[in-house]
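What you see is the complex with one protein chain gone and the rest in place.
Here the chain labels run A and B in written order, and each chain numbers its own residues starting at 1.
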Amino acid sequence: MSALLSLRGVSKRFGGLTAVNRMDFDVTEHEVLGLIGPNGSGKSTTLNLISGAFPATAGTISLRGQPITHLPAQDIARRGIARTFQLVRLLPSMTVLENVKAGAVFGHRRHWGHEAEAIANTMLEKVGLAGRSQMMVGQLTYIDTKRVELARVLAGEPRIVLLDEWLAGLNPTELEEGIRLIRSLRDEGRTIILVEHVMDAIRSLCDRCVVMAAGAKIAEGTPTDVLSDPAVIRAYLGDDDA
Amino acid sequence: MTALSSRDWGNLALCTLALIAAACLPWTAGAYSLTIGVTIAMYTVLATSWALFSGPTHYISLATAAFFGVGAYVTGIGIQHLPYWALLPIAGVMGALMAALVGLATLRLSGVYFVIFTLGLAEFVRQIITWGQNVSGTKGIYVLTSITEVHIYWQLLGLAAVVLLLGWLIGRSRLGFALRIIGDDEAVAKHSGIDTARAKILLFMVPGAMASITGAILAPRYVYIEPSLAFTPMLSFQVVIMALLGGTGRLWGPLVGVIPFTFLWEAISASFPNQTTLLLGLCFLVIVYLLPKGFVGLIDAARKRMNNAEGFA
Partner (left out) sequence: MDVIVTGLLLGGTYALIAMGLNLQYGMARIMNLANGEMLVAGGFVAFWFWTGSQVSPLLTVFLVAPVAFLFNWLIYIIFLRPLVKRAKSRGQLEVDAILTTFGLSFVAVGLMLAFFGGDYFSYSYLSTPVNILGDTYGANRVTAFLSAVIICGALWLWLARSRAGMTIRAISVAPDSARLVGIDVRKTAALAFALGGAVTATGGALISTFLTLDASTGVIFTLKALVIVIMGGVGDVRGTIVAAVLLGMLETFVARVIDPGLTLAAAYLLFVIILLWRPQGLFGRPTT
């Protein structure tokens, strides 16, 4: 199976700090990959490098063999990599529908007019927000803002979806709904990279996990394998508890 | 492009009627009113096109005087060699090109750089032209044409209609939608696949072209053009104030600022000619502290209150 997205030797340095150090991994089509690790291990930075939020210091990121390492964020989005943000980012002056339409109009596949609106409505239905399309985003509950952001991402019909701690901050009921929603995306055969702390979600959603610590990859494999790996346990809990 | 609703047709008809009424001014009013009419039409073009760009992007452009002056010089120099009708498009293209260059240099950077860059631009072009004149030994340029005040008025009115139509079309286009997204959150815009720099540059070309054409239309009125007249920095500031006073949230917002400000300005400069600078300063402060969304904001708030009151009744 050839890789849809692959990272080779990708590093990011901020001044003297190496936030991401020589990361290598592949994502194949229809796969859900979990990117996990303790706080500050460089997961979100890796996601930011893939989405082009800032450029990598070294290494290559390629989409279907085409290098995208030095492309600006908008070109990466257009080639089919769409993301959510760690802290939800919606467009405050617009309605829920318009927020989602933004994805349909400017994303990987571009639509306009009624077509874009129809796609936006379909996506809102998919994330469970049908009937709320005319609300302003300021009126939404926390999980609903996350749903709108996800719908905006999906509306661009991306090849790869990057979810940056999409389940963080949800209460137990919302968490269940959230996991169900992501599972439905997985069942549609979407390719997803998931940065996540919620272990239940990782176990039930991910085909494979890449574990990071201090900016480097320390393990890779199925969730069950990596979560019982002594190196991973050490990274999460510290040496004393291992 | 989506089809027009009946409300759109209604608004369009209303605007056409207003335009026809405004076009009749030369027959219904005296010479003084016509002068005021020219001023209002001119600032409507300048402030509305300014707001098209600065409203959604929040970049404050002070380049109006630079574009205006370049347009005036296109007429001044070109009138001796080319027919008048060819000059307006040339001025428009030059203004748009200049705006594109300014945009390429600054629009990727923070807003402060853009303000300084545009503030300096008019002064830069003025010094270069003055220097060029010193070197070549010429002073000002005489623009002698048979164009009268009424012709200028009608041309500006036509241009104002073009700006409003253009603004309306942009608002309905992908570009307009992209700009609203950029205005809300630039990071989201980029990650949604919008080339934000390209969108901003394209849009900045609109006020560039329009201010330049305005300068070209008004040049015959001055008869004698010299750099300090064509590139007066006051013009840039007045445009900013009128647009913000009216409000940049709506297409017609600047118009609501242009009309009262023109009368206020006329009154102040007639009775206290030395205090216009002070007035300009006070207007800036009023906008920031009392009218952050302009008159449009006041009108919207009043409407909302009325709707709420009806809802309770």
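We take it that a contact is a pair of C-beta atoms (placed from the backbone, for glycine too) under 8 Å apart; a residue touches a chain by one contact, two chains touch by 3 or more.
All figures in this text were calculated on a predicted structure; none of them were measured in a lab.
Within the set B:Tyr113, B:Trp168 or B:Trp252, the residue that contacts the chain not displayed is B:Tyr113. Only one residue from B:Gln80, B:Thr148, B:Gln275 or B:Asn308 touches the chain missing from this view: B:Gln275. Of the listed positions B:Asn11, B:Thr39 or B:Thr130, the one in contact with the omitted chain in the full complex is B:Thr130. For chain B, the list of residues touching the undisplayed chain reads 58, 60, 105-106, 109-113, 115-117, 119-121, 123-124, 127-128, 130-131, 134, 233, 237, 244, 274-285, 287-289.
Heads up, the rule we're going with is that only the chains that are shown with their structure count from here on.
Taking each chain's centre as the average of its CA atoms, chain A and chain B sit 43 Å apart.
Looking at the complex, you find that chain B touches chain A at residues 1-2, 174, 177-178, 180-181, 183-185, 187-196. Here chain A touches chain B in the complex through residues 51-53, 72-75, 77-78, 82-83, 85, 89-94, 101-103, 105-108, 110, 112-114, 152, 156, going by the rule given at the top.
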